[in-house]
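All protein chains of the complex are present and in place, except for one that has been dropped.
Our next item is chain A:
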Amino acid sequence: MFFENSAILLCALLSIAVGYTKSPFMSLMYSVMLFINSSFVLMMLGFEFLALVNLLVYVGALAVLFLFVIMLLEIPATELRAYSRGWSTLGIFVFVVNGVFQITPSMGPRGIITGLPGAESITNLGHALYLYFADLLILNSLVLTVALFGAFAIAPVRTTGR
């Protein structure tokens, strides 16, 4: 149990470090380490599909996106404004207060087993997506299409408009 707890503590420390450094590049590096750590913790909890998808999406897409943004914007002053205004210190304070007074919810008794007993997480995911919530999956695909093309529609049209 010590190993799992220390992995989760490392998650917490890395997330504090993301907000507590001055340079955006170090912030991004800490966030990449945080993503890999969170994937590790998920693997220990038994969510192997979610761990791999986390790595793929967070490190492979999001961290690369942020890296490109930092590269292309060429931020000359390498100090983050949040650092100089003290917001990250406030974040640490809230974290410590949560550790003492326990404001955010923690896990309750896990006596309920949902999903197929004895199946792996990907089997449960397939059962939920394609059997139990199949109609919602199709509706959600239409909603995601709207979100995708809506981003183009909201952008202001330079000509006469519609």
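Rule of thumb we're sticking to: a residue touches a chain if its C-beta (ideal position, glycine included) is under 8 Å from a C-beta of that chain, and two chains touch if they have at least 3 such contacts; residues count from 1.
Keep in mind that, in the parts below, contacts and distances are computed from a predicted model.
Missing chain, UniProt protein name, picked from "Transcription initiation factor IIA subunit 2", "NADH dehydrogenase subunit 2", "Proteasome subunit beta" or "Ribonuclease P/MRP protein subunit POP5": "NADH dehydrogenase subunit 2".
The residue touching the chain not shown here, chosen from A:90, A:116 or A:143, is A:143. For the options A:25, A:68 or A:133, the residue in contact with the chain missing from this view is A:133.
By the touch definition given at the top, chain A reaches the unshown chain through residues 105, 107-108, 110, 112-114, 133, 135-136, 138-140, 142-143, 146-147, 149-150, 153-157, 160-162.
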